[in-house]
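A single protein chain has been removed from this complex, and every other one stays in its place.
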Amino acid sequence: MTMSTNTRLSRRAFVLSSAAAGTGLALGFHFPAAAQSASGDTPEANAWVVVQTDETCIVRVARAEMGQGTHTGLAQLVAEELDCDWSRVKVQMVSPGQNLARKRVWRDMSTGGSRGIRSSQDYMRQGGAAARTVLLQAAANQWGVAVSEVTVSKGVITHTGSGRKLSYGKVASAAAKLTPPDPKTLVLRDPRQWKIAGKPLKRVDTALKVMGKQNYAIDTRLPGMVYAAIQASPVFGGKLVSFDAAKLRGRKGIQGIYKVDDNAVAVVADNWWRAKMALLDLPIVWNEGANGQESSATIDARLKEGLTSTSNVFADTDIGNAPQAIDGAAKRVEAVYSTPFVSHACMEPMNCTALVTDYRAEVWVASQNAEASMAALSTASGLSLDKCEVYNHTLGGGFGRRGGTQDFVRQATLLAKQMKGVPVKMVWSREEDMAQDYFRPIGLCKLEAGLDEKGNLLGLQLRVSGQSINAYQSPQNIKDGKDVRQLQGYAAEPGDAQIGYTVPHLRTEYAMRNTHVPVGAWRGVNTNQNGLYLECFMEEVAAAAGRDPLEFRRALMQKHPKHLAVLNAAADKAGWGKPLPAGVHRGIAQFMGYGSYTAAVAEVSVKGDEVKVHRLVLSTNCGHAVNPDQIAAQVEGSVAYAFDTLQSQSTVANGRMVNTNFDSYPIARLRQLPRIETVIAPTFDFWGGVGEPTICVVAPAILNAIFAATGKPMRNLPLKNHGLRIV
Amino acid sequence: MLKLNINGKSHEVDVEPEMPLLWVLRDQLGMTGTKFGCGIAQCGSCTVHLNGEPVRSCSYPVSAAVGQRVVTIEGLSKDGTHPVQMAWKALDVPQCGYCQSGQILAATTLLRKKPKPTDADIDEAMTNICRCGTYQRIRAAIHLAAKTGKGVGSVIHMVSDAGEIIEPTTAQA
Amino acid sequence: MLARIQLSSPVQRGQPMEVRLLVQHPMETGFRFDVLGTAIPKNVVHSLHATYGGRTVFRVRLGTGVAANPYFQFWVMPEQSGDLLLQWQDDQGQKGEVSARVDVIQA
Partner (left out) sequence: MSEGARLWSRRQGLGGLLVCALGAAGRVQAQAPAITLDWSALYRPFTGAVKPTAARVSLITPRLADNGFSVAMSVRIDSPMTAADHVQRVVLLSNRNPRPVIADFDLGPWSGKAEIATRVRLNGSQEVMALAQTSDGRWWQGTAEVEVTESACMDAS
């Protein structure tokens, strides 16, 4: 069992109420009605666990559920330590208001960077173990026996001597009165012996989703609620100058037109469609500013300059003398890869319902960080945090769009502030959603390699020229002008995203070249482009060396056993080297991100302009596999998300995004998807992420297979630039 | 006033005839199981049945639904026990779940027309977008509901840290 | 450089007077980059001081940690009517000032 160093759990996490009365507890803290149990009795074993007299075990979670299965996984981890009956487990989300009122007892609410489980597993498992401890003690007290004589299984406590039994629900109230154990004394279960965690249990949230009964933020309905459609300046950085409200006079259902911030206008109506149609007909004058001149061509020229420029470039890794080694090599390989902006395109468009009065502000929203929503609400409403509350919902997709960037909360709040006392549901059209995204940054990468006569790799040098997320979002985080975040996955030192190869001469450079387009975290972030650049190039180098691409990689990975093991696992399960049907070719890739190791083998055929992906074998070592079935779900989903890299792009013309709906921005469809196999190879000695790290190996494995099929490297994405399409 | 028959119940709405059925369902009638995704009939999140045929309600004028039987996800079954819903649950198909109302309604029509669909049939019928990428499980769940005995669900190879397979390959459906 | 000043009113002799000052200035941190990846030079208002009736009543040395459009709220105890003068300077040597006449009511 591995515990991170951050296992210290604040005592206040275990503060128990001593105001117990009758069968339940009078809690010092009040949960809103929505979060209360039907029976009304909620003896809180601790902040994480509530055992009810009817044996229901409520596990409280602070992280968001956006489909990635974190609620199920976290509940499994708590239930494992609690040793309760899994069929009685229910998950309850806590709100940021509750978290603040209890001095952030549930800690971080942010859900991104594939951290939902790995950065909260330690204190949540302790929460489960602490609850078990007091429940067992309560039973021992009732029987007048030593706690060492008491065991538990599936929520039933047994006195080993007498065989007497008590259920958790029967001792919950007594347990809640006991002094919580010192977290240091808690011994967590060995993950290799897990009974509830580590198993492919069913998700806790499926039933509602197949009945259309899952309530998403966009489904919010409040008494007296009005609907808003909104448009911000289509050119980033542009300002609203004016709009001609008279043009909408007399239209059915229209209740008002409002300026929102200095760059947007909203139409409010009694029905969203009416609001949206009116907005389409509203004459709006924008001040586009200089950004109106920007286009994909101007951006491309800037990035190209960065590939060869000597200014504003830095080297991060610089081992040996790569330029000299490559210059002197028997054989040289050089390539430039390019990847475009891509869009998050969550299925549930950005939306937020806000209700603001002089003394209170509330939003109903889908957020990857409800506390970020809360802070945005407080700022935009001008009301202090204690007067604000956020009702977070299951997200209809997040992918990094609904994390730190709470622009939708800000807009809805600023709008609702102009209609005090009226709940306003603001929903973005798909076009607005894809025009006002925080896109995955655009980038180019020039790579050079030198081989000796025997085909051994002597030197490797690469330079990424592209937009920096930090420069856009948080420039103060760029240390000494060197934004190493854009080199994610290329770090020579061990860490969350270490390069898997040992090359005698290795140099990685970044030339920051920015654009006016907002950029942000797009599921997998910079591993997506960087994995593609390096892994496609490695295939080219292996081909130049006349080596099998797997063997070529293995030779360079001997000092990276975890990377290598995952690569081998994928190759093994894919049957690397075994015969394939005529016309079918393989490609391979491996990379590391979010603390996890991933690899992929693709089987692809190419006929004319048609690419068919037949099979993908994807392996991962995420350290601990909390729910293998949900890991597989994330791996399968990563394939579809990675298809954006192959076939989609957000182009810029006249300063604005052109591809603003699914007719011009293709999203992977069922018929395009290959048969996917997931290989899970946990080593139990670290905690890695699951939601993101697989995406970055999907596209290079497929592109490498196309290379194998056609003899042409696929350097310029999307694939239509090579006259190809995925069928 | 337009008269609609939705999930076997009659409703009257006072709306423009060109208002898409989706917004009548969601905003006028409060039936939010049908989702808004794109507004241009591309993604299928808004799929409902019209006399058993799937239509994309975001682009379907409400006036054209008058006199026809509209079935939404809320009307597919009372308690989620429709065979397609059962198969969806058995394979834990949904991730975020937002598109699944539409996916399930598209699948039920496919199975009505082709009780034993092939993979090619599924490819052709299932054009709805799922951004979470649940497609492999959607395919498997359709096979499961149809009891075709075909199809591949999640194939999971668990490998121990010693490199051996510790659990056999599991193919669902 | 534009600025706004607001004083509490009425101002009574022997009662502290609230001063709110907002200076329009980007407070360029030096950490930002332009499209070509060139660092934008640091330029912040580095000092600001207030006099009342010719006497210094408030002074602040500030840096990149103060938000764009620096805002300060502070107090001054006026003994008699006079002029409140606020002056500041940024790294590029640009100066700004704003003043307000204060009429003190005898309590």
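Read from first to last, the chains carry the letters A, B and C; within each, the first residue is number 1.
To be clear about the criterion, contacts are C-beta pairs under 8 Å (C-beta built on N, C-alpha and C of every residue); 3 or more make two chains touch, one makes a residue touch a chain.
Predicted model only: the values in this text are computed from it and were never measured.
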Discussion item. Let's see if you follow the contact definition: name the visible chains touching the chain that is missing.
Written reply: A, C
Worksheet item: Of the listed residues A:M374, A:L395, A:L534 or A:A600, which contacts the missing chain in the full complex?
Response: A:M374
Worksheet item: Which of A:N46, A:S110, A:T206 or A:S296 touches the chain that is not shown?
Response: A:S110
Worksheet item: In the complete assembly, which of A:N263, A:T353, A:S605 or A:Q634 touches the absent chain?
Response: A:N263
Worksheet, complete the sentence: Touching the unshown chain, chain C contributes residues 4-7, 9, 15-17, 20, 22, 24, 26, 29, 31-32, 52, 55-77, 100
Discussion item. In the complete complex, the non-displayed chain touches which residues of chain A?
Written reply: 96, 100, 104, 110-115, 237, 261-263, 368-369, 371-372, 374-376, 378-379, 382, 384-385, 400, 403-407, 438, 469-470, 472-477, 479, 484-489, 491, 495-497, 516, 518-521, 525-526, 593-594, 692
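Everything that follows uses one rule, which is that only the chains that are shown with their structure count from here on.
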Response to the item:
Cα centroid separation, chain A vs chain C, in Å, comes to 43
Practice prompt. Determine the centre-to-centre distance between chain B and chain C, using the mean Cα coordinates as centres, and give it in whole Å.
Written response: 61
Worksheet item: Once you find the CA centre of chain A and the CA centre of chain B, what distance in Å lies between them?
Response: 25
Fill in: chain B: positions in contact with at least two other chains
none
Worksheet item: Tell me, which residues of chain C touch at least two other chains?
Response: none
Worksheet item: Which residues, counting only chain C, touch chain A once they are in their complex?
Response: 29, 31-39
Practice prompt. In the complex, go through chain A and note every residue touching chain B.
Written response: 66-69, 200, 202-203, 205-216, 218-219, 221, 227, 252, 270-274, 276, 345-349, 394-399, 427, 429-431, 565, 568-569, 573, 619, 625, 628-633, 636-641, 661-663, 667-671, 673, 675-684
Worksheet entry | Of chain A, residues touching chain C in the complex | 302, 305-306, 311-313, 468, 471, 475-476, 478, 481, 511-516
